[in-house]
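First up is the structure itself, then whatever we jot down about it.
The other protein chains are all here in position, but one chain of the complex has been omitted.
Chain IDs A and B follow the sequence of writing; residue 1 opens each chain.
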Amino acid sequence: MLLDSKCPTGPIETRWDRHRFNLKLVNPANKRKHTIIVVGTGLAGGSAAASLAELGYNVKCFCYQDSPRRAHSIAAQGGINAAKNYHNDGDSIYRLFYDTVKGGDFRARESNVYRLAQVSVNIIDQCVGQGVPFAREYSGYLDNRSFGGAQVSRTFYARGQTGQQLLLGAYQALERQIGLGTVEMHPRTEMLDVIVIDGKARGIVTRDLLTGKVESFFGDAVVLGTGGYGNAYYLSTNAKNCNATAIWRAHKRGALFANPCFTQIHPTCIPVSGDYQSKLTLMSESLRNDGRVWVPLKKGDARAASQIPENERDYFLERKYPSFGNLVPRDVASRNAKQVCDEGRGVGETKLAVYLDFRDAINRLGKNVIKERYGNLFDMYQRITGEDPYELPMRIFPAIHYTMGGLWVDYNLMSTIPGLYVTGEANFSDHGANRLGASALMQGLADGYFVLPNTINDYVASNKLDKVDASHPVAREAEAQVNGVTKRLLEAKGSRSVDSHHKELGKLMWEYCGMGRTAEGLKYALSQIPAMRERFWGDLRVLGNGEELNQSLERAGRVADFFELAELICIDALNRNESCGGHFREEYQTPEGEAARDDENYSYVAAWEFKGVGAAPALHKEPLTFEYVHPAQRSYK
Amino acid sequence: MSSIAIRPIHRAVGFYEAPIGKKAVMAVTGLVLFGYVVAHLLGNLQIYSSDPTQINKYAAFLHNPANAIALLMARTFLLVCVGLHITASVQLWLQNRAARPIGYFKKDDVPASYAARTMIWSGPIVGAFVTFHVLHLTVGSVLPLHEVEGGAFLSPDVHYNVITGFQNPLVAGFYILAISLLCTHLYHGIWSMFQSVGVSHPRYTPLLKKFAALCAIVIALGNISIPVACLAGWLKV
Partner (left out) sequence: MRIVLHISRQRNGGAKPKLVRYEVPNVNHEMSFLEMLDVLNEDLIAKGEEPVAFDHDCREGICGMCGCMVNGLAHGPRPGTTLCQLHMRTFKDGDQLYLEPWRSAAFPVVKDLVVDRSALDRLIAAGGFISVATGEAPDGNAIPVPKEAAERSMDAAACIGCGACVAQCPNASASLFMGAKLAHLGLLPQGAPERDARVEAMVAQARAEGFGSCTNIGECEAVCPKEIKLDVIALMNRDFLHAQILGRGAVSENAG
């Protein structure tokens, strides 16, 4: 299979404009004759659904939550990047582009990233127009802060709830369209398959989570904005119900899965406290603006933080990376935290944590300033741990947070199944091997508001599609398959709960395919997963039936997919014999312990083709070329 | 017209049809009735005048045939306000009950707002009391009323009627209870009427709540002092 990224060539500054001009349009009056299916209502799905409906398309929109406002984009705290250069500090579209390509460790497409930086500017305008209450200066103008991986202040924020506010903007735009009747909303409805007819995505099969009804919906194109797959690791900062089912089932129908091993580990999460732990809570990266990360110099130092004098503290990020200090990118910060813990210098009961200390910032700026900046984060920390971070340093540890990998898409955001578009975290496109802070919100909204509504017209205009309905044999086959899986899950009649299987998988993945990976460990994981998967199917207990709300059944279907996806993540990690961004292979590091990339052999997107459960997937490579930002070892020293 | 769907938000709700409209009516009528309570108290306090006929003079002024039309208008106005206040509150109460057809097995009330939650009960009890109070001291169907010569016409001997009435512990007790309820009703009502018409300010609203409490206490003390003084024998015919 030849992967055509459809990226325009020529000067990068005008690529998007020229590309847009070359795309076909759909006459405004004709748009209402076309139906677009949008799955997911986060920043990427919700913004796409609203914008497509505004353009005049008929939109059918689906989410598994009880309301489109609950999508996990809502939990993003810190902010959203945009190259506004409102602060005259040397920012520009080009610099945001440069930082993102470099931050992604040279594993992203230059054309995509440049476009992302360009439309970042429009996103802020749009969100302000929607009533997003961004932080303001006393002058009434927009405030900015700085974020990891950048030396300019380009992050727009709404307290520590930026994701929530941006999502409410998209949600309200979506609700407006629902009120107008241009969007048909289906909450508590889970997509379980894609209907591919004559090689084109024509619809989806869903299950109504309240009644168990399995149904097919059809349209001219399908958009998946269904988020990432971090929950393959069981413990992650994702919402409990985030899942990979939509993208995984699309993958099984022919969409290639790109770079699955690029998973991001976020350095500032609240550490695990016990076996019952159900998820991890992230503390915004913005905390690293004022907090200093340290551990005791001595191994096994059991003294309380306040008892450790200044000269016996190791501010290891400031020591190793004097120019970026505590603001190094996430992968670097996480890896260093793991390193000091591996050396036996971790803190807290489990010794799997490092300090994030605000003592100096409080002394310098006063408690009130810190409270104004991070008050809600401090409150959250206190609620969860019972400790007061104004008095005691926070304890933090890295956790799975974001997945840069996802379904392969071309420049138009179309997957390898024609008519199947993928937006936001669900696709692989813009972040390479590592995502910079405050860039996920930017990408989700860029895709949904400004990219997809432009590119999808071209597909709709160029394809004459026959009308199809649920009586089509392909739809019937897909529905039968969905019903078959549900039946199989309910009839497993084993002894163990879904969660116990999921936890087992998660532990294995975190251990062998987490922050540090080795060929040996990955091979071990790959030897274990098939057996685990078999145990899952053989010894699963799902009580209740399939005709009413059954949360165990929902989870079981999702976990079944994680068992297949986990294998692919490990295969990809084993294939990529280099370290880059979030993928750190311990065999490949520089003498100083930094990631050693292999541009000669691995400067490509690894896109995997499904060949059957348990069968080796086929690798397709999309070579990456860099005309503007020349690959170099990332240095934040 | 472009294909972009544009529809102005619908504007279709009548003033009184909306609960906020009803609450505004209750706020305005509540304000009138509050004013009446204050004026009534000022009238009552004349009973402490060193001149025992002072309160009767005030009554005579009110009952002067020359003021009959004004008195009738005032009474009608007050009755209309009472009627509106009650009608709106009953309508809201019915709607609000329907909004939770199945109650909780266990419901913990937030302690902050005893007065607020009991408005719907303090209201009717105060209403019953007002009826009794009018029957007692205006109509005279509880105890026979004395009248005195007020010049060209007969006017009530308020001084005598009040004191003899309150020497009856049952009458005095009911009066004290009702006044207490009236004042919890006022305590919430004074603040609430501002909230209902949309006046709220982080600096002034807490002051307003204190003022409401103070008003309620002063009105309660002023009114309750009269039966207490009668029972204790400080006020005599």
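Here is the rule we go by: a residue touches a chain if its C-beta (ideal position, glycine included) is under 8 Å from a C-beta of that chain, and two chains touch if they have at least 3 such contacts.
Bear in mind the structure is a predicted one, so any value in this text is a computation, not a measurement.
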Missing chain touches which shown chains?
A, B
Considering the complete complex, of A:D301, A:D499 or A:D598, the missing chain is touched by A:D499
Please identify which residue in A:S5, A:N58, A:Q126 or A:T486 touches the non-displayed chain.
A:Q126
Any idea which of B:L45, B:L62 or B:M119 touches the chain not displayed?
B:M119
With respect to the chain omitted from the figure, which of A:I384, A:A480 or A:A632 is a touching residue?
A:I384
Of the residues listed, A:S146, A:Q165, A:S286 or A:S603, which one is in contact with the missing chain?
A:Q165
Where does chain B touch the missing chain, residue by residue?
1, 4, 6-13, 15, 17-24, 92, 95-96, 98-110, 112-113, 116-117, 119-120, 188, 191-192, 194-200, 202, 205
Touch rule applied to chain A and the missing chain gives residues 47, 50-51, 54, 65-72, 74-75, 84, 86, 122, 124-131, 133-142, 156, 158-159, 161, 164-165, 168, 171-173, 175-176, 178-179, 185, 187, 210, 237, 239-241, 273-274, 276-279, 281-282, 379-380, 383-384, 386, 449-450, 453, 495, 497, 499-500, 541, 543-544, 548-549, 551-552
